[in-house]
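Handing you a structure now.
Heads up, one of the protein chains got dropped from this complex, but the rest are sitting where they should.
Note that the chains are named A, B and C in the order they appear, and that numbering of residues resets to 1 at the start of each chain.
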Amino acid sequence: MTEPAGPREVRVSYFALLRDEAGCDEERVVTASATAGELYAELSDRYRFSLPPERLRVAVNAGFADWETALADGDLVVFIPPVAGG
Amino acid sequence: MTEPAGPREVRVSYFALLRDEAGCDEERVVTASATAGELYAELSDRYRFSLPPERLRVAVNAGFADWETALADGDLVVFIPPVAGG
Amino acid sequence: MSDTVQAAGFALTADAIDPERLRAGLEHPSAGALATFEGRVRNHADGRSVRLLEYQVYPDLAQAEGERVVAEALDRFDIIAAHCTHRSGILPIGDMAVWVGVAAAHRGAAFDACRYIIDEIKRRLPIWKRETYAEGDSGWVNCQVDGAQQATSGGNDGAQ
Partner (left out) sequence: MSDTVQAAGFALTADAIDPERLRAGLEHPSAGALATFEGRVRNHADGRSVRLLEYQVYPDLAQAEGERVVAEALDRFDIIAAHCTHRSGILPIGDMAVWVGVAAAHRGAAFDACRYIIDEIKRRLPIWKRETYAEGDSGWVNCQVDGAQQATSGGNDGAQ
C-alpha cells in the first residue's frame, strides 16, 4: 500500500478478451486498491478474468506503467492483453 | 590452344565501357584465338580495352562461360564488364 | 540522419488503406530505395480456415506508441522518410491490415528499418485481433489461456 487513504474512483477501459469477460467497454470503479496490480487482482475476482497478470501489461493515463503504479482519483487504467497487431 | 585448326568466325557483342572503347555494338571477328580468353587478349590489343580480364566475366551463346571455353564458328561471345543493375 | 524529411509517421484508420497515396508521400529525389511491407488478412491461421478478422485498437496509446516506433527507426537507420498506417475494425480476407514504407538512399537501411517498424508495431502496439473461423467460432489471437497459440503461430508475435 503506497497510499493509506480510503477509496478512490478510477476509470477502467477493457479491450479484447478482457472486454468480453468484463461485459463492458469501460466503467468507473470505486476501489480501495492502491496500485494498478491490486486493482487487477480485485477486478479478476469480480469478473473471473482468464488471463493471469504476468501475461498482461498495464497503462495508466495512456502511457505504459508498472503494476506498482499508485492510483489516484480520476486515473484511466487499461489492462493490456497480449497484442496481435499487423 | 585447345583446337589446332585455323581461324574461325565468331560474333562479338559489346556493352557499356567496352562498347564505347570498341566503337561498335557488335561485330564479326575472324580469329585464330582458340578460347574466349585468347579472344579477349586479341581484342584488347586491337581496341586498347581499359578493363583487365580479371574484372570481366564472359558469356558464350547467351550463357555464362569460362575463359577457357573453346570457340567454334558462329559462336556469340560477350565480355561482361562489372555490372550495376538496380 | 542526413537529409531527413520526416513524413507523416504513423496513422490509424477505420477505412481501407490506400498504398499508392502512402507511397507517394515518401517520394524524394535522394531516395534511391523504397522498401514496403503490407500485412493482409489471410485465409488461414494455425491450420484453421479464417473468414474475417476484427482489429480492436486502444487509440490513444497505439497512436503514441506507433509514432515512437517510427521515430526510433528514423533515429537508428540511415533513412530519409518512413510511415506506417494500421487499420481497425472488421476486415474480410485480402484486406490490408497494415502498411509500412521506408525511403532511403540505399537499400540495406530501407529493408532494415521497414522490418524494424513492422516487428515493433506488432510487438508493442495495443492492437488486438479476433479471428472468426469458417466454422463460425472466433478467438482473440495470443489470448488463449493454455498458451497453445503462441507456440505455433509463426506470424503473430505472442511475446510481450
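One rule holds for everything that comes next: a residue touches a chain if its C-beta (ideal position, glycine included) is under 8 Å from a C-beta of that chain, and two chains touch if they have at least 3 such contacts.
Not measured: the values here are computed from a predicted model.
Here the chain not displayed is in touch, across the complete complex, with B, C. Screening C:Val41, C:Val57, C:Leu125 or C:Val141 against the full complex identifies C:Val41 as the residue touching the chain left out. Considering the whole complex, the residue from C:Ala11, C:Leu52, C:Ala71 or C:Ala105 that touches the absent chain is C:Ala105. Within the set C:Ile17, C:Ala31, C:Ala81 or C:Ile127, the residue that contacts the chain not displayed is C:Ala31. Contacts to the hidden chain, counted on chain B, fall at residues 13, 15-17, 19-20, 50-51, 55, 57, 59, 62-64, 78, 80-86.
Although one chain is not displayed, chain C still touches it through residues 19-20, 23, 27, 29-44, 93-94, 105-108, 110-111, 114-115, 118, 154-155.
Here, only the chains that are shown with their structure count from here on.
Taking each chain's centre as the average of its CA atoms, chain A and chain B sit 75 Å apart. Distance from the chain B centre to the chain C centre is 50 Å, each centre being the mean of its Cα atoms. Residues of chain C found to touch two or more other chains are absent.
Looking at chain A, one finds that none of its residues touch two or more other chains.
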